[in-house]
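For this depiction, one protein chain was excluded, whereas all remaining protein chains were kept in their positions.
Order of writing sets the labels: A and B. Residues in every chain begin at 1.
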Amino acid sequence: MPSFRLLPIALLLFGICFGFAAPAFAQASNIADLVNALGVGGFPEREAAIKALVDSHDPHVNEILQELNDGRLFVSSDGGRVYLQGGTADAPTYADPITGAVAADVDPDTMGKVKINNAVRTLLSSAMSQLTLRSPDRAARLAAARDLLKDADPANLALLDTALAAETDATVKSTMEAARAVIMLKTSASDADKKAAIDTIAARGNKDALTILTTALASAPADLKPAVQADIDAITRNLQVWDVAQNVWYGLSLGSVLLLAAIGLAITFGVMGVINMAHGEMVMLGAYTTYVVQETVRSVAPGLLDYSLAFAVPAAFLFTALVGVAIERGIIRWLYGRPLETLLATWGLSLILQQAIRTVFGPTNRQVINPTWMSGSFDFGGLAITQNRLWIVVFAIVVFVILQLVLNRTSLGLQMRAVTQNRRMASAMGIRTPFVDAMTFGLGSGIAGMAGVALSQIDNVSPNLGQNYIIDSFMVVVFGGVGNLWGTLVGALTLGVANKFLEPYAGAVLGKILILVFIILFIQRRPRGLFALKGRAVEQ
Amino acid sequence: MITQMLFRALDRKTAWVALLILIAAAAVPLANLYLPASNPLHVPDYAVPLFGKYLTYAMLALALDLVWGYCGILSLGHGAFFALGGYAMGMYLMREIGPRGVYANPILPDFMVFLNYKALPWYWNGFDNFWFAALMVVLVPAALAFAFGWFAFRSRVTGVYLSIITQALTYALLLAFFRNDMGFGGNNGLTDFKDILGANIQAGTTRAALFAASGIALALALLVCSMIVNSKLGKVMVAVRDAESRTRFLGYRVENVKLFAFVVSAVIAGIAGALYVPQVGIINPSEFEPANSIEIVIWTAVGGRGTLIGPIIGGILVNFGKSIFTGWLPDYWLFALGGLFVFVTLFLPKGIVGTVTGLWVSTRRRPVVAAAEVLQPEPEAAE
Partner (left out) sequence: MSEAREKLGTMLYLNGVSVSFDGFRALNNLSIIVHPAEMLAIIGPNGAGKTTMMDIITGKTRPDDGDVYFDGRTDLTKLDEAKIANLGIGRKFQKPTVFESQTVWDNLVLALKKPRGVFASLSYHASGADTARIEEILATVRMTARKHDLAADLSHGQKQWLEIGMLLAQDPKLLLVDEPVAGMTDSETVETAKLLKEIAKTRSIVVVEHDMSFVRDLGSRVTCLAEGSVLAEGTLEQVSANPMVIERYLGR
């Protein structure tokens, strides 16, 4: 393709033609002239123009460099003026990059993009970092410091030193120091300086530091090598510990999801001995309640959309608790003492509920938004923690604590425990066992509904939502031991953590299979789970 | 001795039903092949494999009834045995395709070529022989049932716990068979079959023969189950169902009784699966879905558990209803199925056959062992 081969030559000619003019522009202190200089000459001239812009300390510079980097600066074919392209692709407009005033008399056909190559791009990025290093915005400075850490261009050393002297924020400062240390290793600084630099990097202790040190190991002076190697080893060990911690965190996060899904079941199955196969559908109804509440808030009070979950939690609890009471009164109470029939009837109910939701809301996923306060993530030491997972862990703990309080500190809880332990005696003592049954089932279902609110944040809200959790929930309850909420807690967390530790070795699916096989074998060793009640009473 | 057992197995009702099934096994294929389409008794081509499928479902329901209705073991994982039998048959049918696949590989099935397999996995060896596949149809479900039952029954996992771990079993198998590197075709399963025993699997005569084979297999399964439940072992099974620990105190090894019933049941389910696959033309992991296994339970419950004829009627009736209903109101089938679960457990706990026999008995005042009082909560031995 001859035209492409000709391009560099054309550019060269272009550069020669205007090369003489460049110094004149550089000397001009007028910012407009400096900007226009960007459109003149070849890449070397452009680099000079960029440097001149940076040195001008004009507040617009950063923005203009960004626009140049994004390819939105255009130059008229006479090379006279640089414009900022706006508008649409079909009908572009051209404005003054400094004032923003749209120039009316510009013919789009005569405009050419101000081109940049890799060298210019590198210069731009370090120039922008340099500018942002002095930005009043902390986040911008931190981002700039990270950029420098990644690039580690020795040319930026002086720049970094000035910024460091002025920096007050600890995080930004440490990042800058790390960047400085990395740069030091690349310069011909003294061994002592390099040693100090290595220590600074090693102190960061993360994966980046490991990469830097591993690279540095090759070029390090011979007498520094053992120190570098020791630092590498230390960081590797440290990272392994954090890796384990990260897996534990993932496991706890999965475990708390399992706990939320299973704890309602632990009440209905563990306390009442009722096998509720429609439990997953209670979770699903909770998730759909979240969706309905969100849409209501959106139309009634859009300003509160970010807090619709606060309304969704009680709404989901009440709605699913009511559905639960209706199920207990309508179906389950006729089947007490016949657990296998209960299992079948509630399975049928789960099919009906799924189809009902599918008929009303359609088979596709519904969008439940993540509120802003639950989005994003942060680092805790070497851990990456996402906000929504963190909130779910917190939510699970809160639900668990409240449930323990309800069971152990309220009269309903006392009655529930009494009915569990000896139904006939409780009834003889004047406890209205049918009422307690309905309330217990309502409580279990309501908690499932709250679990649905939490799951709507991390899973697809679809009619099949509950199906994905029902088997896992049963595994948790059976593994933990029936009739014991602590067992459910330990069961959920153990299975969550075990799952996450198996995943890296076995893969997600095989890991899950292994867990299932483990539980099947475990139940055969201990048919009553981890925390089983003992004695004659349970043998019925 | 065998003739004695056979004689005992053929009580009047069972004999009639077995005969009826055998007549159907002959009549449907004949009516399809030899009656002209204009004849009102002509069975259309599409109906033969469809009815054949119902027969295999009936057989599956019968298998479940042997363990649930007679032994009190509610297996929520019987679909797994059905699917394993089906996969064994599917593997034979895949090998039968030979070089006629899309990739024309003489040894490797298409999906293996597609997934870059270089050689046949070791466990696919031998499946080019029908006799070997037939053996595996029986042995694989039996081995799984034996291994699972050996541990579960020995450690006295009973009731709901057992149901839940059988469900976990089929769920684990579902996940496993979804994996491509299991070597069973992953998500898509095994399909595009060409021949069975050298005969074109699509041909009318082959389909007729498969239907007849399903009918004969169902009749034989009925006979075997009848032989078991009418023997003293059958009484022991019912005793285990009604009062497990009492049976133990009489000196019976409850775990062995359950294991025997479970393995026999798994074998029947496996054979049903093997007959199912060539008639529907595909086997894929969805057969392992826990939901499928629970559906089998409802067939048995509708027909009447604890009777041998009930599950056969239930299996055919529910699936026939499903075909009609899904053709009519496809979106509402789950309402109907779910409603059926609730209705049967609440209002028809003995199923169709149990209820009818119950009425019959109350007018004739003659006890019928199997159908009576299945629903009594297990009276536990000691207080």
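Just so it is clear, a contact is a pair of C-beta atoms (placed from the backbone, for glycine too) under 8 Å apart; a residue touches a chain by one contact, two chains touch by 3 or more.
Everything numeric here is computed off the predicted structure, so don't read it as measured data.
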Candidate in contact with the missing chain, chosen from B:Ala176, B:Ile228 or B:Val342: B:Ile228
Which of B:Ala243, B:Ile294 or B:Ile352 contacts the chain that the document leaves out: B:Ala243
Residues of subunit B (touch criterion as defined above) contacting the omitted chain: 1, 4-5, 228, 231-233, 235-236, 238-239, 242-243, 245-254, 256-257, 260, 367, 369, 372-374, 376, 379, 381-383
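The criterion applied here is as follows: only the chains that are shown with their structure count from here on.
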Distance between chain centroids, defined by C-alpha means - subunit A, subunit B (Å): 47
Contact footprint of subunit A on subunit B as seen in their complex: 74, 148, 151-152, 154-161, 163-165, 167-169, 171-172, 175-176, 178-179, 290-291, 294, 297-298, 301, 331-332, 334-335, 337-342, 344-346, 349, 375, 377, 380, 382-383
Interfacial residue positions of subunit A with respect to subunit B in the complex: 275, 277, 331, 334-335, 337-345, 347-356, 358-359, 467, 471, 474-475, 478, 509-510, 512-513, 516-517, 519-521, 523-525, 527, 536, 539-540
